[in-house]
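Omission of a single protein chain aside, the complex is shown with its protein chains in their original locations.
What follows is subunit A.
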Amino acid sequence: MELELGLAPPNDAGSCGKRRSAEAFGVKKPTLPLFLRDDDDDGDHGNGEDDTGDARDCEISMGNKRKRLVGWPPVKSAHRPRSNSHVKVKMEGVPIGRKVDLSRHASYHQLHHTLRLMFPSTSHHGDPYAVTYEDVDGDWVLVGDVPWE
């Protein structure tokens, strides 16, 4: 699933020459896919080739950050840079909250699965809950809009 938004790169007051990644923007491409492929995709997994130049641009524009693939490179979580990734989860109407370790999940799907186990619901169809989080600005936002990492 890819969302496309018209967006000008930051710091770009009209000229494309400033940034190191300018080569990506040499061609006029103001739109950037913001939602990188995750394990949700039922697209061509066989060859993870990006045939859309957009995705590659996005990859380059993110400061040469490698596109995050699930389980790649194959390092155990113990070997990954560790940070305290436990977050508190509360469900409306349930007095006792839970804690979830985000670093042990590799995708939104896995998170949803864990939450379903922690807060069982009688509804078996699709997503019984809305999962939201409080962002840095203090706003409550639906999870899933930004890439998992």
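As a working rule, contacts are C-beta pairs under 8 Å (C-beta built on N, C-alpha and C of every residue); 3 or more make two chains touch, one makes a residue touch a chain; residues count from 1.
One rule holds in what follows: contacts and distances are computed from a predicted model.
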| note | Answering from "ORM1-like protein 3", "F-box domain-containing protein", "AP complex subunit sigma" or "TAF1A polymerase": the UniProt protein name of the missing subunit is "F-box domain-containing protein"
| note | Full-complex touch with the removed chain, picking from A:P74, A:P120 or A:G138, is A:P74
| said: Contact with the hidden chain only, please: which subunit A residues? | reply: 40, 42, 45-48, 63-66, 68-81, 104-106, 109-110, 112-114, 117, 124-127, 149
